[in-house]
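Below is a structure I'd like to ask you about.
Omission of a single protein chain aside, the complex is shown with its protein chains in their original locations.
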Amino acid sequence: MKKKPKTPYKEFLLQGNEAIVEGALRAGCRFFAGYPITPATEIAEAMSVKLPQVGGTYIQMEDEIASMAAVIGASLAGVKSMTATSGPGFSLMQENLGFAIMAEVPCVIVDAMRGGPSTGLPTSPSQSDVMQARWGTHGDHPIIALCPSTVRECYDLTIKAFNLSEKFRNPVIILVDEVVAHMREKITIFEDEEVEIFNRIKPNMPPEWYIPYVDTPSGVPPMANFGEGYRYHVTGLTHDIRGFPTSRPDEIDPFIRRLFRKISQHFSELQFGEFYETDDADITIIAYGCVARSAKRAAIDARQKGLKVGMLKLNTLWPFMRTAVEKVLNTSKIVIVPEMNMGQISREVKRVNKGSTKIFTINKVDGTIITPQEILARIKEVG
Amino acid sequence: MKKKPKTPYKEFLLQGNEAIVEGALRAGCRFFAGYPITPATEIAEAMSVKLPQVGGTYIQMEDEIASMAAVIGASLAGVKSMTATSGPGFSLMQENLGFAIMAEVPCVIVDAMRGGPSTGLPTSPSQSDVMQARWGTHGDHPIIALCPSTVRECYDLTIKAFNLSEKFRNPVIILVDEVVAHMREKITIFEDEEVEIFNRIKPNMPPEWYIPYVDTPSGVPPMANFGEGYRYHVTGLTHDIRGFPTSRPDEIDPFIRRLFRKISQHFSELQFGEFYETDDADITIIAYGCVARSAKRAAIDARQKGLKVGMLKLNTLWPFMRTAVEKVLNTSKIVIVPEMNMGQISREVKRVNKGSTKIFTINKVDGTIITPQEILARIKEVG
Amino acid sequence: MPEITKLIHKYLRHDKKFPHVWCPGCGIGIMLGALIRAIDRCGFTKDEIVLVSGIGCTGRLPVYVDFNTLHTTHGRALAFATGIKLANPKLKVIVVMGDGDAVAIGGNHFIHAARRNIDLTAIILNNSIYGMTGGQYSPTTPYGMKTTTSSYIHIEQAFNISELAVTAGAPFVGRGTVYHAKLLDSLMEKAFLKKGFAVVEVISHCHTQFGKLNKMGGAVEMMQWQKDHAVTVEKAATMSEEELKGKFKIGVLVDKELPVYLDEYEKIRQMAMSKKEK
Amino acid sequence: MPEITKLIHKYLRHDKKFPHVWCPGCGIGIMLGALIRAIDRCGFTKDEIVLVSGIGCTGRLPVYVDFNTLHTTHGRALAFATGIKLANPKLKVIVVMGDGDAVAIGGNHFIHAARRNIDLTAIILNNSIYGMTGGQYSPTTPYGMKTTTSSYIHIEQAFNISELAVTAGAPFVGRGTVYHAKLLDSLMEKAFLKKGFAVVEVISHCHTQFGKLNKMGGAVEMMQWQKDHAVTVEKAATMSEEELKGKFKIGVLVDKELPVYLDEYEKIRQMAMSKKEK
Amino acid sequence: MSGKKEKKTKIDIFKGWCKACGICEAFCPAGVLARDEAGYPYVKFPEKCISCGWCELRCPDFAITVYKKDKDFKEIDEEETKNTL
Amino acid sequence: MSGKKEKKTKIDIFKGWCKACGICEAFCPAGVLARDEAGYPYVKFPEKCISCGWCELRCPDFAITVYKKDKDFKEIDEEETKNTL
Amino acid sequence: MSFRYDIRLSGSGGQGIILMGIILAEAAGIYEGRHVSQTQSYGPEARGGSSKAEVVISDIDIDYPKALKLDVLLAMNQKSCDDYYMDLKPDGILIVDSTFVKQIPIARAYQIPFTRIAREKFGKEMVANIIALGAITKLTDIVSPKSMEKAVLARVPKGTEKLNKDALNAGMAEAIKARKNILPFVRSEREDEDT
Partner (left out) sequence: MSFRYDIRLSGSGGQGIILMGIILAEAAGIYEGRHVSQTQSYGPEARGGSSKAEVVISDIDIDYPKALKLDVLLAMNQKSCDDYYMDLKPDGILIVDSTFVKQIPIARAYQIPFTRIAREKFGKEMVANIIALGAITKLTDIVSPKSMEKAVLARVPKGTEKLNKDALNAGMAEAIKARKNILPFVRSEREDEDT
C-alpha cells in the first residue's frame, strides 16, 4: 500500500468497529446488509448513518442468512458490499458464504468474536472462531481471513480485505475480537492520502466473447456486473466455464482446483504480520488479535529481564502464514502460542512444524484477555 | 457391543440410509425432525413411515435450523432424537448444533456428504464436510463424528452414535458419503440380538439436590428430562453448575474445560476403526468412508504384487484417532491418505506426525469415487 | 403477604438474583407477573410447564421462574418448543419472545407453528425495537420513528403480528398491553387453556431505547400512550373507521376451532400401527 | 417461425441444451413461456432483467433464458434479489421460486420482502410439493393428500400463499394457473409494471410426484383439475360462499399503492447528505 | 419465416424438443391434433384449426408453433383470455 | 402474614427490589402513593386506598404488595378489567 | 481365488432401472446368499435424464462397491449403450433393449426389444424392466430363475404378481431365442476378476 501522507489530516479516537467502517468506506464499500449482534452492532449502526451520506445503502435484514445473501446480490450488481456479525450470526451465514466462494463473488464479512460456543458470552472477547472461518461452510473451499490487533489495523486491514476480495473474487473475513472491536484508539487519517484501492477486473471483450468462469494466468476470471451487457449465469452448483451447471468430472476438477489455486498462487501477497525481535529469539510467541498486544508487552518485558524472546504477530490467519511460521520454527527453540480458545492456530503451527522446535500453548476460554503476565509466566515455566 | 446372534434373524438388502434408520430405531430413537435434501432424503422418508409404527414422531420442519432445534427440544423432553441432512442443511444447523454442545443435549445428526462447496454436486459423493463437522459452529467446542464404510457399519455406528451421545451428553455426527448412503448391501439383523443400548443417566437424588451441570468423575452430569420433577434452566449462554448464566471467569473456565474433558477423558471408548495388515506394512493407507473400500482393495492387490501395504480404516473421525494413526506412523515408512476432498484428514495426520514418515495424499473433488487403481498407482509412484 | 404476592413468590426462583435484569419500569416484568398469575389460575403444576424463550431482553424471562425453562437461540424458540411438545404431549409448553425474536429472525417458525396448529402458547412482547442489542429497528418499528439504525427516520412498514398469526392459521389470537395488566392475565389464561396454537401479543414499551430515541418519555409516559391508544375489541365494534384511526385493538381477536397437530398425528400412528400389523 | 415463437427463441439461451430438464408435461415450462412473453410485452431489454431463483425444479428456470441470471441457495432468492435491487435500482429484478423455496425454508424472506415493499416481482410456482427432492410434503400440500413423507396421510393445513403476501404487506398479488396460460401472461405483465413488491402465485402440477402419489393422473388430468377448480375474481364476486367451496380464485387479488422501499430510502439519502453538509 | 404469407394456419411440431406430454392435443378446443403410437402429437385435421394458439401457449417445451394468417397473439390475447377462463 | 386480619388495606413496598420506576405512583387511581427525593414510592395517603391492587399488578419488579381486608384478586379481576380499560 | 461379478443396468429415468438393480441384488444376495453391493447414480438433482444401477456379486466381502470392468451391461437406451459399452470386459455380455438401441457398438450383443414386448404382449411399458431381468437371468446364470422369481415377487406391488411373473418368463424365453442369434463365446464364470 503506497501512502503519501500529506496534510490536512484528521485525528480521531475511534473504536475498532468504527475504524472498520471508515476503512470500508475508504475502500469503496457502498452497501451493507446486516442484523444487529453484540459485539458487532456498532458497525451496522455507523454504516446506517454513513452510507446514505455517500449515496450508499444500508439495510437491516430479517436475519444473518438474508444479510449474507443481500451482500452477495449487491456485489453481483457491482457494488462493494459488506456485512458484520458475531459467532451465532456467523454460523448462520455459512451456507451463503459458501455460495460466494463457489460463484466467486467479492464481499467482506466481519466476525467480531465473542465467547462461545452458542450464545456463550455475548460481551466478552474470544478468538474461537478462527477454525470456523476456515472450515465453517460445507464442501472444501479456500478462504482469506485477516485479523487486526489495533484500531489502525482495523482500518488498514479492512481496506486490504476489500482489495483482496475484489482481486481474487473470494469473500474475505475479518476476524476481530471483542477487545479490538470495542477498544478506542487514536487514528490519524490523511484526507488526501493515497490508498491503493483495487476494483474487480471487468471484462473488456465484446459480450459474445465473455466466458465468465474462464481460467486466466492469475486464476481469476474477469467479472461482469449484472446490467452491464454481459449476461451470464451465476449458480451455486458446480459449473463449467460458462457458468452452466455441470457434473462432468473433467470440468469440475479444474474448476475446484482453480478456486484453490487462485489463492495459493498469490500466497505471498496475502501474508500480513510482524516479526518483533524474532531473529535471535530462543523463544518466539506467535499471537494475533488482542493477544498479540499482550505478547509484545511480554516480549519486551522478557528482553528487559535478559531473556531472548521475540514475537510473530499474524495479521493473516488464512491462508495460514506457513512461511513466516516456518521461519521462526527454524530459528527458535521454543514457540509459545497464546490464544483465547482451546488451541486453534497452535494446531496449524504443529502441523507445519517439521523440526524439533517445542510448541507450547496458553489457552484461555473464560472471557478474559490473556495478560502479559500470564505469557511471561509461561515463558519462565517452559524457557 | 456384546452380541449373541440367535435365530430367528432376517436378511435385508438395505441402503446405507435405510440402515441408519434401522440402527436409530434399534437404539431407541423415537423422534425425527428434518427437511429433505439429497442424498439424505431417504432417511426422512423411511422415518416418516417407521416412527409412527413404533409410537414415535416424524415431523418435517420448515428448514434445517428448525429441524435441529426441534431435535434438541425433543431430546430435552426425554426422547432420543435425530435429524439428517447434507452439506447445505448441515451449514444451516451449525448454530443450533453449538447450542446442543453448550447445553449438553444428546442427539444425532447425519450429514450425507455430497459435492461442495455450496449447492455443488447434489447427487455425487464427497468427503468434504469432515473439517466442518469439527469446526462448523462458532466458539471452541468438542465433537464426536463417526463415519461408516459399509451398510452394516451404518447400522452399527448409528447405534453407537446414540449410545455415545446419551453417555456424553454431546451431539454425535454421522458423516456418511453419498456412495455409502445410497449403496445397498445385505445386512443380517438378529431379531433378538442383544445390542448394548445406553440411556442417559438420570438424576437419582431428590430434585432439591439436583445440580444440573455439576462436574462428576466422568465429567458428565446426570440429565433430568423436562417434566420429571427436576426443574432446571437450560441456556446457550455460558452457565454455572446450576444452569444459570454466568460471566464469572472462575465458573466459565471449569465449565468449558469440562465439556472438552468429558470427551478427551474417554478417548479410548471413542475410537473405532480397523487395522488391515498394518503391522509389517511399509506403506499404510489411511482412509475412511467409501474410500476405505477402495483402499482395502488396493492393499489386497498390492500385497498380491508383493508390496507390503496395509490399511488403517477410520470409523471415528472426531476425536481424531491419534493413537491409531501414531501407531502406523511409527511402523510405516510411507502413509498415503486418499480423500474425496482437498486434504482434510491428511492435515491431521501431518499434525500428529512426529517422526520421519512421509505422508502423501490423493485428493479428488470431481464427484467421483477414488478407485483402487488410483490408489495403486499412487503406491507405485511413491513406494 | 397477601395471596397474590405470595403467589408470585411461589413461582420465582429463590436461587436467582433479584431484582431482575430489566431496566427500571420495563414492561417485561409486568408481563411476567401476568404470566405467573395466569398459570396459577389454570392450575398447572410447575413440573408440567415448560417455558421456552429465544434471545433478547424478553428472552431472559424464563430464568426467573421455577418451571422447566429453556433459553434457546435467537428466533428459534418455537422450533425448540415444537420438539418438546411432540416428544412429550403432556407438557404445557409456553413460549415467550420479543418482537425481533418472533417475527424478525424467527418469523418463519412463527407462521409455520401457526399453520401446523401445534399446541403451544406463543407470547410475544412487542416493544417495537431490539431492546437487548441497544435499540435497532425491528419489523414492528412503526414508519417514521427513530432507532439507532434508522437515526434519520424509519422507512419500513411494520408487521401486524396478530394479523400475521391469523392469516398463517392460528386459531387463537389475543392482544393486550402491559398497562392493561389484568386483561393480560385473562388473555394468557384463555391462551393456555386453548387447544392448539395460541398467540398473545403484548404491547409493551422499551423506554430505555425506543422511548429515549423518540422522545416519548419514560415508562410511565409510554404506558399512558398504551392506555390512550388501545381500544377493546368490544368497544371497537361500536366505533367508526375514522375513530379507530391510530388506535389498536386489544382483547381476543380470534378464537376458533381447528384440527390440532397432535390429535392429527395420533391418526397417523393408528394408521401406521395397523398397517404394520398386517 | 411466427412472431410468438421467434419471441420465445429470442430469449432462450442458445448454448444451453434443450429440451430442458423438466419432466414431460411439467407446468414450469408453461410458466417460462408466459414469463418471456410478459417481459417482451413490457419492453424491458435483456440486459436490464435479472432473473433470480432458489433451488428446486422451478429454481432451474433461469439457466434457460438469456438475462442476467442467478441461481441462489434454497429459499434465499428474495434476499439475494433485495441486495441486487438496492445496489442497482435500474435493474428489473424478477424472482422465481417453488412453493418450498418461497414459503417453506424461504417463508421469512417472503413476508419481509412484502413488508418492506421492495420493488421486486416474486413469481411462485405452487405445485403443492417438493418436486426436486422427490415428492415430500410442502407447506402448500393440502390436508389429506399423500407424499413420500406423509405416506399415510398429510395432516397439516396448507398456507394460502397469496393471502400471506397480502397480510405481510404486498401491494400487488395475483394468482393464475398454468392451464390459464394467457392470464399468466397478463398477470406477469401487470406485476412487472407494478412499482413495489408484486407477487404472482402460479398454480401448477407435479404429476411426476404429487399426481402419481395421489392418483390424480398425468399432466393433462391435473391441468383439467386446474380448469375445473379455478374461478376468476370477477366471476367469484357473483358466486355464493357455497358455490365457491373447493374452488380457488384467479386473477388480480390485490392491487394498491404503498410507499416503495427505494423511494423511501432516497429520502434518507437526502436527509443524510444535508446533515453531513452542515 | 415471418415474411411468408400463408392462406391457412399452419402448425409445426418440433419433435426434437417435444416430450409427448399430450397437453397440446388434450386441450385443443377444435380437435385439430392427435397423438401417434409413441404419444407424439401430429396435426390430424388442419382444416379445423381456429388459430387460437393455445397449443403453442401451453406446450411446456416450446415444441409447437402456430403460423397464423392475419392475426397475431398480441391482439387477441386479452379477448382470448376472457373466453377461455 | 396471610393469617393476620387487618381492618385497613396495607401497602408494603420492598425497597430491595424496587427500581423507582414510578409506575405504581403514576397510575394509582386514588393518588395513594408519592415518590421520595430519590424517586422511590411511599404510601402518602393510606386512607385513600381503594384496594384495587393495580400498583401491585403493574409493578415490573414485584416490589409492591397490597394487603386487603376482605377481597381477593381472583374475585375482582374480571370486573376490574372492564372498568379500567 | 474369490469370485466377483460386475453388472451395470442403464437406461433413462422412468424405465425402472434402479428397481431392477434392487431385485437383481436381492435375488443374488438374499435368495442365493451371496455378497452383493448395489449402487446407482442419478443425473443432477433433476427429473428425467439417464439412470444407472450397478450390482456387484461376490462370494466374499465386497470392497470396492461400484462396478469395475463389466461382466454384464444392460442398455435400455442408445445413450447408455454408447456411454458404457467400453467398460465391458473382453468377454463381457452386452444386452440391449432393441426397441431403442439401434446402433450396436460391438459385434456380440443380445438384442431384445424389451419395451416393445412389454407394450405388445402386456400392454404395459412398465414391465420392460422385469422382462429384461428375465433375460439377464437366462443369459448370465448368475442367479437361478427361482431366486429371481422370488425377488421379483417380493418387490412388485400387490395384485401385479401374475403380470410380473409372466413378464419375467417372457424375458427368459426371449433370451433363449436371442442366444441363437449371437456369436458363440466361452465365458469362464469363476475366473480371477483382478481389475
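The first chain written gets the first letter, and so on, giving A, B, C, D, E, F and G; residue counts start at 1 in each chain.
We adopt the following convention: a residue touches a chain if its C-beta (ideal position, glycine included) is under 8 Å from a C-beta of that chain, and two chains touch if they have at least 3 such contacts.
In this text, all values refer to a predicted model and were calculated from it rather than measured experimentally.
J.: Quick one: which of C:Asn88, C:Asn160, C:Thr208 or C:Gln226 touches the chain that's been left out?
T.: C:Thr208
J.: Who touches the missing chain here, A:Met183, A:Leu237 or A:Ile263?
T.: A:Met183
J.: Of the listed residues A:Asp240, A:Asp253 or A:Asp301, which contacts the missing chain in the full complex?
T.: Per the contact definition at the top, the residue touching the missing chain is A:Asp301.
J.: From the listed residues C:Asn68, C:Thr133, C:Ser150 or C:Asn214, report the one that touches the chain absent from this view.
T.: From the options C:Asn68, C:Thr133, C:Ser150 or C:Asn214, the contact with the absent chain belongs to C:Thr133.
J.: What residues on subunit A make contact with the chain left out of this view?
T.: 11-13, 38, 122-124, 179, 182-186, 290, 293-294, 296-297, 300-301, 304, 369, 371-373
Assume only the chains that are shown with their structure count from here on.
J.: Quickly list, by label, the chains bordering both subunit A and subunit F.
T.: Chains that touch both subunit A and subunit F, as defined above, are C.
J.: Taking CA centroids for every chain, report which one is farthest away from subunit F.
T.: G
J.: Compute the distance, rounded to whole Å, between the mean C-alpha positions of subunit D and subunit G.
T.: The separation of the two C-alpha centroids amounts to 43 Å.
J.: What is the distance in Å between the mean C-alpha positions of subunit A and subunit C?
T.: One centre to the other, that is 40 Å.
J.: Could you tell me the distance, in whole angstrom, between the mean C-alpha positions of subunit B and subunit F?
T.: Centre-to-centre distance between subunit B and subunit F: 58 Å.
J.: Give the residues of subunit C that touch two or more other chains, as numbers and ranges in rising order.
T.: Residue numbers touching two or more other chains: 55, 71, 73, 105, 107-108, 112, 139, 150, 152, 265, 268, 271-272, 275.
J.: Quick check: what residues of subunit B touch more than one other chain, meaning two or more?
T.: 38, 49, 52, 62-63, 65, 88, 95, 99, 118-119, 122-124, 235-237
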